[in-house]
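Got a structure for you, written out below as C-alpha cells; questions coming shortly.
One protein chain omitted, others in place.
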Amino acid sequence: MALVLNEDQQQLKDAAHAFIQDKSPVSALRKLRDEKNPDGFDRALWQEMVELGWPGIIIPEEYGGSEFGYTGLGVVLQEMGRTLTASPIMSTVLIGASAYMLGASEVRKKAMLPEIAAGKKIVALALEEGPRHAPYNIATRGGPSVDGYRISGEKTFVLDGQVADELIVVARESGEPGDRDGLTLFLVDANAAGVKITPTRMADSRNAANITFNGASASGDKIIGEKKKGADVLDAILDRARIGLAAEMLGAIEVAFETTVEYLKTRQQFGRPIGSFQGLAHRAAEMFCEVELSKSVVLDALSAIDDNRDDIAQAASLAKARLNDTFHLISCEMLQMHGGIGMTDEADIGFYMKRARVAAATFGDSAFHRDRYATLEGY
Amino acid sequence: MALVLNEDQQQLKDAAHAFIQDKSPVSALRKLRDEKNPDGFDRALWQEMVELGWPGIIIPEEYGGSEFGYTGLGVVLQEMGRTLTASPIMSTVLIGASAYMLGASEVRKKAMLPEIAAGKKIVALALEEGPRHAPYNIATRGGPSVDGYRISGEKTFVLDGQVADELIVVARESGEPGDRDGLTLFLVDANAAGVKITPTRMADSRNAANITFNGASASGDKIIGEKKKGADVLDAILDRARIGLAAEMLGAIEVAFETTVEYLKTRQQFGRPIGSFQGLAHRAAEMFCEVELSKSVVLDALSAIDDNRDDIAQAASLAKARLNDTFHLISCEMLQMHGGIGMTDEADIGFYMKRARVAAATFGDSAFHRDRYATLEGY
Amino acid sequence: MSDLEQFRQETRAWLEENCPPSMRTPMPEDETCWGGRNAVYKNPDSKVWLDNMASRGWTAPMWPKEYGGGGLNKDENKILQQELGRIRARPALSSFGIWMLGPALLEFASEEQKKHYLPPIVRGEIRWCQGYSEPGAGSDLAGLQTKAEDMGDHYLVNGSKIWTSYANFADWIFCLVRTNPQAPKHEGISFLLFDMTSPGVTTKPIQLISGSSPFCETFFDNVKVPKENLVGELNKGWTIAKALLQHERTMIAGMGSGPGGGGGSGLRSPSVVAKKYAGEADGRIADPALRDSIAAHNMNSRAFGLTVQRTTDEAKAGAPPGPASSMFKYYGTEQNKRKYELLLQAMGTQALGWEDSTFEEHELSITREWLRSKANSIEGGTSEVQLNIIAKRVLGLPE
Partner (left out) sequence: MSDLEQFRQETRAWLEENCPPSMRTPMPEDETCWGGRNAVYKNPDSKVWLDNMASRGWTAPMWPKEYGGGGLNKDENKILQQELGRIRARPALSSFGIWMLGPALLEFASEEQKKHYLPPIVRGEIRWCQGYSEPGAGSDLAGLQTKAEDMGDHYLVNGSKIWTSYANFADWIFCLVRTNPQAPKHEGISFLLFDMTSPGVTTKPIQLISGSSPFCETFFDNVKVPKENLVGELNKGWTIAKALLQHERTMIAGMGSGPGGGGGSGLRSPSVVAKKYAGEADGRIADPALRDSIAAHNMNSRAFGLTVQRTTDEAKAGAPPGPASSMFKYYGTEQNKRKYELLLQAMGTQALGWEDSTFEEHELSITREWLRSKANSIEGGTSEVQLNIIAKRVLGLPE
C-alpha cells in the first residue's frame, strides 16, 4: 500500500480534526485536571464520539462497526493527540476491540463487539505488574476452581481501569514470571467479587488504576486467544496498541513542533525574531527531519496492520521507539525554546511534556523496542 | 593532590613542547608515511628523546630513571600527541617499564630498567588476539617443557612489535579464553626461534605487528607478575597504558580544537567569518566544554597513579572513554568545519581523524570502558 | 596556640552555648528562616538562633563589622563553617539580601546606603527580593522595559517583573529599571531599591508545570520611590546587574551534580534507582542499554566534578579566574536535566505519578523535580546564552 492516505481516510481525518479542535482543545484536558474528574475523561464528549462512529472504526461491519481499518483509527487518534484529548478510545477500541477481533470466540465477538461499537462498554487491559513494560513478567495466577478459574495478583497502570466494565487480565497458568509460555488472557467483570480497583492520577492528567485480584472468578470460556498460549495474541494486541499510541503521539508532536516554529518566528530577542539565530534554526531543521521520519513510520505501521503484513511487530517497535524519542526531543525543545513562559502552568507546554513521558512509558520505552527490533531482525 | 601541574612538571612540559614543535611537527609523521619507514618511527629522533631522559621519566632513580612519575610522562605524551609524534615511548616506557616496575623480579628489574632508561631496549606487549580489546580472551598457550615453557598462539595489533627486542606475551596456562584466571605474562626474546613477526601498517601511519608463536621458548623465571595470576598485573599495566594514551590523545585533541577555532575566526563565507554563525559557534562552545572535562580526567588519572590511589581503574576507564569520545567528536567537527579542504591529504586533518580511531580502538573503546566503569562501581 | 586555633576553640564554645539543640537537627523545608518583617517562626528556636548569630554578625561572617557583619577573614570563616558543620547546625538565615544584594551594595553603594541597608540584612529584619527579569525580555535581560521617570523629588516606577522569588513575602526589592529610554539599551538602566509596601506594588504567585513555586509576577503601577534609593550612578545599573548575574549563574550551576561522581546519591542516584526499579542481574542493572546510559552519565558527572575541582585548584595556584562560570552553568544544568530523564527512564510509570497514595513520597517528588529541572537551563541565563558567552568571550569567535 502506498504511504499516503486514500480519499476516505483523508475525509475522516478532516472531520476528526474539525470535531476535536471545536469540542476538545487542550483546555478540555486542563479542565478535567482542575476539576479532578474521577473518570479521567468527559463522558458527554465520549458520547459524541460514539455518535460519530469512532468506537466502531476498526470493527467489521458484521459486528456493528464501519470496518475502516487501523489507518482510519490512526488518523482519528492522531487528531486526538493534537489536543491531548483523553477518552476511552485507546483502552476500549484500540486495545479492547483489537483483542476481541484477534482472539475471542465467535460467541464473545457477537456479544461484545457491537456493544463496544455502540459505546456501551468500556474495556481495559490489566497487564503490567511493575513500573516498566514487561509483558511476560507476569506473576498473577489464574488457576482452575470448581466453577471456572480464580485470578489472584496485582496489576498496575491499567489504563481506564477505574471506569472499565470488563477487564482483560493477563494471568499465568504455568511457568514463572518472565516465561512467554503459560499465559492466558481472562475476561473478568470489573465489578466481580475479589476485584479491587484503586485509581491513580498520572502526571499527564490521565487516569489509570492499580487493580488487585483476590481470587476473582473467571470463566474458562471467556478468554482471549488460546489457553497458556496467550502471549501470541497478547503480542498482536500490544503491537496494535503501540502503533495506535504512536499515531496519537504523532499528533501531539506535530502541534508541539508547529507551535515552537511559530514562536521562533514571532518571539523577539535582541531586536530579532529568535528563529533568525542559526543555533535555534539548525535545531528546528533537525527536528523537522525527525518529525518527517516519524510520520512515515506511523503510516507504514498502520498500513502493516491493515495489509496484514508479516512485519507488524517490527513496524510497531520501530514506530513506538521513534515516536518516543521524537516526542521526547520535541517536548524538550519546545520548552527550552519558549524559555520561562514554557515553565508556567498557564502555558500548555507542560501538558505536552508530561504526556510525552507517560506515553513513552506505555507499552515499551525506546530501549525495550530497540532490543525487540534487534531480536526480531535476528541480531 | 591538586589538579594542577607543579613547577617541575610544568617545566618538563614546556621543554617537551619546545622540543617536539621543533623536531617533530606533523610533517615528520607524513614523512615516515610517505617513505614507508619500516620502523614506524625516526630512530634519530628517538635517540634525542633518550638523551633528554624521557625513557626514564617513570623509572626510579635506583634503576637509572629520573623518578618523575606518571604525571611527568603524561605531559610529555601530551606534547607528543599534539603533533602525533610516533615513537616507542608508549610500548617501551609507558607499557614496558610499567610492567617491569609492577611485576618483575628484582633481578629482572635491575637487568632491564636501566636498559630501557638508556634507550637500549624496545619492549612490546603481545596481548590482543582479536580485533577488539579483550584482555582475558586469550587462547595463546604457555605450557611447561623440558627447558622452561613453550608459547604457541597468534597475537595481533602488537604496538611496535616489529622493532621490539623483547616481547611481554600474555599466555594462558590454564582455563579457557575469557577466564580471568590462568594467565601468565612471559618475557620472550623477539629473536627467539618460533617467533614470527609480520608488520602491519595502520591507518594512522603507525606500525604494529601480528606475531605468531610456534613453540617459542620462555623461561619460568622471566615472567611479569605471578604465574596464572597474570591478570592482576596485566590490569594494572593496562590502566597505565590507557591513562598515558589518554594523555597523548589530549594533546592531539587540543591541537585539533585550537586549529578549528582558529579556522572559524579566519575563514570567510557569505561575507563573514564562519565562526560568527551561531550554529557553528554553539558547536564550538560545546566542544570547549568536552575538552575542558577531558583535561580534568587526564590530570586526575595521572595523579591517581602517582598517588597510588585505590581508584586507578575507575580513573583509567573514565579517562580512556572520555578521551575516545572527545577525540571522535573533535576530529569529526574539525573535518566538517574545514569543509572540502579537510578532505585533502595535503591538509593535516586526516592524520588527526585517523589517529583518533586507532587510539580509540587501542586498549578499549568507549563501550568497553563504560561497561568496566559500571562494573567497578558496582552496578 | 595559634590565633586560628584559639578562634576555633572560642567558636566551638560559643556555638555550644548559643545554638539551640533543635537547631542541630535536619531542617524541614517549612522551617527555613527567611527573616523579614512578617517572619513566622514555626519553631521559636529559629528566632533565638538567628538573633544569636546576628549578634556576632555571623549571618554574614565576612562582611565588615561596621555594617553589622562578622568581620572574619577567609581562614576564620572557614573555621566557622567547619564548626557549624561539625554540629550540623541549620543555616540561621536564608537571605537574598546576604547572597545577592549585600555584595553588590558593598561594591557599588554609597557609605550612607551601606550603613542604612546592610545591618538590617544581617539581622534578618528586612527580607529582599530581586526584580530583574521581565515578561517580554527573557534572555535579552537588558531589553527590560520597567521604567523609572525622574519626577524631580522622586522616581515614578511603572512596569512589571517576573520570576521574582518570594516577592509575595519580601519587604523590599532591588530592581533594575530603565531611566533613559533614548540611550542604547545597556546604558539607560539603573539599580533601584524600594519598599514592597509602597502603594502601587502588587504580586501574583506563578504556578509552574511542576506545581506551586516561590516565583511571582510583580506589578508596579505609579510607584513612588525616593531618589536616594538609587544605588550607584544613574544609568549605570547594568554594571551592578552583571556582577550579580555572574554570581547567580555560579549558584545555579551548583544545582548540578557535585564532584562526588555518583551523579546523585541515594534515591536520586540513577544506578541505585535502576537496580531498584529495573532489576538486577548478577549484581548489575538488568537492562544493559539503561546501564550503559547510566554509566555514561555518571562518568560525565565525575568529569564535571573534577573540572570544578581543577578550576578551584588553578585559582588557588594563582591562575587568573577563568570565564568558567558559563561552562559550569551550561554543563551543570544540562547534566542535571539528563539525570532526571534517566531517573524517569529507570523508574517507568512510578516516576510519572502526580498524586495519590499509590506512589511513594519520593516518587512523587521525583516527578516534580524532573519538571522543575527543565527550568535550570533557562533561569540565570539560558543554555544558549551561556554557549554564546563561551563562544565569544572564551573562544574569541567573532560577532
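As written, the chain order gives the labels A, B and C, with residue 1 at the start of each chain.
Note that contacts are C-beta pairs under 8 Å (C-beta built on N, C-alpha and C of every residue); 3 or more make two chains touch, one makes a residue touch a chain.
Keep in mind the model is a prediction, meaning the values are calculated, not measured.
J.: With touch as defined up top, name the shown chains that contact the chain not shown.
T.: Taken over the complete structure, the missing chain's partners among displayed chains are A, B, C.
J.: Looking at the whole complex, which of B:69, B:114, B:148 or B:199 touches the chain that is not displayed?
T.: From the options B:69, B:114, B:148 or B:199, the contact with the absent chain belongs to B:199.
J.: Quick one: which of A:142, A:275 or A:364 touches the chain that's been left out?
T.: Of all options in A:142, A:275 or A:364, contact with the hidden chain holds for A:275.
J.: Against the chain that's been left off, what residues of chain C make contact? List them.
T.: Spelled out for chain C, the touching residues are 288-289, 292.
J.: Contact with the hidden chain only, please: which chain B residues?
T.: Listed in rising order, the touching residues are 128, 130-133, 156-157, 198-205, 208, 210, 267, 269-271, 277, 279-280, 328, 332, 335-336, 339-346, 349-350, 353-354, 357-358, 361-362, 365, 367, 370-371.
J.: Tell me where the left-out chain touches chain A, residue by residue.
T.: Looking at chain A, the ones touching the missing chain are residues 2-4, 261, 264-265, 272-273, 275-276, 278, 281-282, 284-286, 288-289, 292-297, 299-300, 317-318, 321-322, 367, 370-371, 373-375, 377-379.
Please note the rule applied: only the chains that are shown with their structure count from here on.
J.: Quick check: how many Å separate the C-alpha centres of chain A and chain C?
T.: About 41 Å separates the centre of chain A from that of chain C.
J.: Round to the nearest whole Å and give the separation of the Cα centres of chain B and chain C.
T.: 44
J.: Per the centroid of Cα atoms for each chain, what is the distance between chain A and chain B, given in Å?
T.: About 52 Å, centre to centre.
J.: Which residues belonging to chain C are in contact with no fewer than two other chains?
T.: Those would be 384, 387.
J.: Touching at least two other chains at once: which residues of chain B meet that condition?
T.: 278, 281-282
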